[in-house]
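Beneath this line is the structure, given in structure tokens, with notes to follow.
Missing here is one protein chain; the remaining ones are kept as they sit in the complex.
Right after this comes subunit A.
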Amino acid sequence: MEKKEGYLQEEEQVVNPWEVSAKDGGKIDYDKLIDKFGCQRLDQSFVDRVQRLTSRPPHVFLRRGVFFAHRDLNEILDAYERGDKFYLYTGRGPSSEALHLGHLIPFMFTKYLQDAFKVPLVIQLTDDEKCMWKNLSVEESQRLARENAKDIIACGFDISKTFIFSDFDYVGGAFYKNMVKVAKCVTYNKVVGIFGFTGEDHIGKVSFPPVQAVPSFPSSFPHLFSGKDDLRCLIPCAIDQDPYFRMTRDVAPRIGYHKPALIESLFFPALQGETGKMSASDPNSAIYVTDSAKDIKNKVNKHAFTGGQESIEKHRQYGANLEVDIPIKYLNFFLEDDAELEHIKKEYGAGRMLTGEVKKRLIEVLTELVERHRRARAAVTDEMVDAFMAVRPLPNMFD
């Protein structure tokens, strides 16, 4: 991980696209983060409004506050109510073959947004970024991009409304023109201030941010949005991506474009607890989409950090500490039934339900999720990836 001397204030938590760490090995303070970044809290009124506008129950991530912050979501919803649609933009940095559940979260939510609002979606695979930051070869990062595309497609995106592209394939033409327009508006000092680059960082890194910025502008995709320069963009992402889009929103009005809106999520906790780090080198820190039912059972039973007490007697007396309990947190993300979750929290918190039972329920939920994903993944062929990634018109994208 990069050390960012000029950027890191020792006592503070660090949240940027390449590093996320809490203060003193504690938990991430999301209120402080919202404050520092300057975005807004997503409150219940938004959730209700989304439900009204889409005539369907809001996604579990909205109900549970997983997507908890936003920028200009109200403008998107206002425009939508007037009949002005928008498009979605999200992405992935393909740095490894194995995706874990945390990686899937923005995609699961984006699929819901696509279905609920009936809008098109562009998905950016930043193979160039990973080639630069992780020192992968160009070919390897392109290969990983394609492999990751399969897992992304397995999340259930509608091919008639979705364009997936990799930077190495797509950068050029109108996209590149926008990149230059953006680059001209951001000084070197500014980009150092936002991302913490140092004199030792190579120029590839310094010039990368515009690549992630310009998919927010419809003119970057002339084959999709030609003539629709006014189209707004909504970006679902994890909150660590906020710096890219702060920069983008700063530049947008200066080059005559709408500012993209954002809807941001919490970080997905590692199995060993909030303070632990999910890392590709520790397979026990996360549940992977390639895990078998046995793996999942093992990982949850052996490695999930719980808030249960040390002995059954103590547990019955004091109840579980829901603040740090990972199975409860994971159920918060993935158990659809609100009533059941409330019941579990109540019983477990009071000590009437044991950790083993909570873990058992979690294992069921996760196994079904992973199983469904794997079945969908098996149906994704190379030809399907080619079709999703082809520069082609999407005539029914707003239907």
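Heads up, the rule we're going with is that a residue touches a chain if its C-beta (ideal position, glycine included) is under 8 Å from a C-beta of that chain, and two chains touch if they have at least 3 such contacts; residues count from 1.
Everything below uses one rule, namely that contacts and distances are computed from a predicted model.
Q: Out of "Septin-type G domain-containing protein", "Cell cycle checkpoint protein RAD1", "Prolyl-tRNA synthetase associated domain-containing protein 1-like" or "MOC2B synthase", what name does the UniProt record list for the absent chain?
A: "Prolyl-tRNA synthetase associated domain-containing protein 1-like"
Q: For the chain left off this view, which of A:81, A:368 or A:399 is in contact with it?
A: Selected residue, touching the omitted chain: A:368.
Q: In the full complex, which of A:119, A:136, A:238 or A:251 touches the chain missing from this view?
A: A:136
Q: Need a quick check: the contact residues on subunit A for the chain that isn't drawn.
A: 115, 135-137, 139-140, 142-143, 146-147, 153, 156-160, 292-294, 336-337, 340, 364, 367-368, 371-372, 374-376, 378-379, 381-384, 386-387, 390, 392
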